[in-house]
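For this view, one protein chain was removed and the others were kept in their places.
Note that the chains are named A and B in the order they appear, and that numbering of residues resets to 1 at the start of each chain.
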Amino acid sequence: MSVAAATPAIGKHKAPAVTADTERRRKIRTAFTFLAPSLVGVVLFLVIPVILVIILSLAQWNLLTPIKWVGFSNYANIFRYDQFGHSLIVTAYYVLLNIPVQTVVALGLALLLNNKLRGSAFVRVVAVLPFLATPVAMSVVWTWFFDPTNGIVNQLLAHVGITGPAWLSDSATAMPIVAFANIWQYAGYNMLFFLAGLQGIPPSLYEAASIDGAGRVAQFRRVTLPLLRPALLFVLVTGVIGSFQVFDTAYVLTDGGPGNATTVANLNIYNTAFQGFRIGEASAMSVILFLVILVITVAQFTYFNRRTTYEIA
Amino acid sequence: MRARTLARAAIAAAALVTLSGCAGWGISTGGSGSTVTLTYALWDPHEQIGYQASIDEFEKLHPDIKVNIENVPYGSYEQKITAEFITGGAPDLFWVNTPWLGTFVKDGILTNIAPLIKANHIDMSQYYPQLVALHSRNGAIYGLPKDWDTIAIYYNKNYFKKIGLQVPSNLSWSANGTGSFVNFLKQATTDTSGHNALSPQFDPGKVATYALGVYNDPQSGWGNYVAELGGKIIPYPYAPVTSLNTAAFQQGMSFLTDTLTNDHVIVPGAETGPNANGNNLLTLFTQGKVAMWEAGDWNTTTVKGTVSFPVGVTTLPIGPDGRVSVFNGLIDGLNSHTTHPKQAWELEQWLGSAASQKILGAGGYVWPAIKSLDPLFQQYWAKQGIDMSAFLTEAHGQVVNFPVSSGMGAALTQIANDLGPAWLGSTSVSSALKQASNDANYALKTGN
Partner (left out) sequence: MASVASVASSAASTPASTARTAPGPRRGLLRTGYYLVLLIIVIVFITPYLFSLFAAFKPLGDILAQSPARPPTSPTWANFKEIFTQDDFARYLGNTLMVTVILTAGQVIFSMMGAYAFARMDFPGRDALFWMYLATLMVPNVVTLVPMYVMFAKAGLLNTYWAIFLPYVLGVPQAVFLMRQNFMTIPKEVMEAARLDGCSESRILWRIVVPISKPIIITATLLAFVFGWNNFLWPLIVTNSNSLNVLSVGTANLNSNFADQWNLVLAASLVALIPMVILFAVFQKHIVRSISLTGINR
């Protein structure tokens, strides 16, 4: 940098240009050195795998024998023979159980705890704690909680004279339990986003609304909800994307059972790829799941963007 | 402050890295000198005792070879061995059951030991010829036969004494539901008031003891009946399609799911276990709720240890094509990527030899593949009070090999899933067979 200053005035025409150019090239090199590790990571572990999975979905392969190219037949076969359609339905069921309830609970917690009481501060912290729990370890605890004979849930129900079901072996209750585990873990985490949203609403808006004669409920509908839209969008989009990929809880709690009542898409992919060693079919499943998530995410964005623009207009 | 915590973390990480050992980082520590350690994988904890005894002898004869037995649970055995082979760490020698034999062969996991057999002048005629055929393909052979098993009928001696019935060994049946077998089964089924199924007062809603427990299984269950009608799961070894949609299959299955079920002489499919898989039958047999249990001889140790009554064994009934039983045997697969091929072959040879099979047969662990050693196993169980000659009669008679093909394991799972509803009475045998045929064909196709 200070080379330009130190160079004597000899050859004044040439020196600055060469220096500025080398200077620029050096800067670019430094920039790329800084960028290199993460760039390598992104290309190697994100870009290339996406390309690779599409290519693999056109093959039948078990990593040991030569690859067989089969065109698009995997896409038909995973629905006909691997019950992937059923897995998608089951996963959608999970998302429908999980996301609405979790969002409502998170919003409820935020509304409830958005005050200056000391108790509220403590409860806010407690509600967030589960977010750090290892899902696998927590699922083991839930298996114990919901055990038909030794679990506290059925023991409590027995006290009031109800015989609790075999929660994880009954196809009616198995998936709700899987959803419950996820709601319990992430309601507090999502509550934080709603809290931030709530705290960003100017109190003057509420004052104006109440002067106009709006009651608490009307204020909630006309002031709070619309202004929470960004937080809501964030929670919903991230929640849906995450829920479609659920694995840990389904694997430990039910392992896809009873029957295949909780064989979510990711579990089916795992079984097909790493129990059956059918890389091609599993890749086709992954691509389909990707498309499903993509379409739903875009749909969510369009829905919310449209409504938000309407409100502003 | 942060620099210090970072430094501490780095030191801790470095310590853990050094403690974690070289293997996890992919660094091989080279040879440890003269002793070679082999890993040998199996799944049966009973037989493991016998194998340990045999291996103790082997290690005495080969002081430079140590063998570690690894017990891998049966439920995930095929998947575990395959995954370990992919990552390069599969055991040097491992049990191979016939459902996976074809897949392992096709994937190149097993060594073709035909040249080694020739070079060492091993006499293959000492083994059951069906076993040698089962594990050969186009001149290659993938393991030395070391045991065999087949299916017969365990029965409750006390129960038959109580009802005053002798258990004959030459019963016969035909597809239309007539024959001495069905008649005998009716005599052996009693309701809670003591009437057997031949009596007009028999109450099918109150059966106390069913005559026979037979179930949805290609080896221990319907497989034998279908074979006795000339039916085959696959038309020939390593076939890429099944031959399920045949009259033999239709009639064989119907005989069990319709005829015998409607006669109330066999345990209803739903009560034998999920998908009629027979999981409950040992319990029912122990409790005296079923008089006869059609099962493979590998269950003998469990039966002896569980039931409180003397047990007899009788042969399967004779069908239209004669008496045919499903015949199977394991081999020790030699890992084609083993780092100790010489030593692994030594172990393979030992386990296929008379010296080793004597130990396993005489200890009552398994029928030895070497024909002349069969009496040892039979004598062991005779001393325990169980007459195993029925199994021998069948083994020396007509047998059909367990089906072998690439993808067979997955195909058999599909077949079991699809035939289950027929056993539970919710679909007809023909539509169940059609579904099974489609799904199994797909499994064989993708396995091939």
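The criterion applied here is as follows: a contact is a pair of C-beta atoms (placed from the backbone, for glycine too) under 8 Å apart; a residue touches a chain by one contact, two chains touch by 3 or more.
Since the structure is predicted, the reported quantities are computational estimates derived from the model, not experimental observations.
Looking at the complete complex, one finds that the omitted chain is in touch with A, B. Of the listed positions A:L195, A:V223 or A:A261, the one in contact with the omitted chain in the full complex is A:L195.
Think of the hidden chain as still there; on chain A it touches residues 1-2, 27-28, 30-32, 34-35, 37-42, 44-50, 52-53, 56, 63, 109, 112, 114-117, 119-130, 132-138, 140-145, 150-152, 155, 184, 186, 188-189, 192-193, 195-203, 230-231, 233-234, 238, 241-242, 244-245, 247-248, 251-252, 265-266, 269-270, 273-274, 279, 282-283, 286-287, 289-290, 293-294, 297.
For chain B, the list of residues touching the undisplayed chain reads 2, 6, 9-10, 12-13, 16-17, 19-21, 23-26, 80, 83-84, 86-89.
Here is the rule we go by: only the chains that are shown with their structure count from here on.
Note: centroid distance chain A to chain B, computed from Cα atoms, is 44 Å. Within the complex, the chain A residues that touch chain B are 60, 62-65, 77, 80-81, 274-278, 281. By the touch criterion given at the top, residues 76, 79, 82-83, 85-86, 106-109, 410, 439, 442, 446 of chain B touch chain A in their complex.
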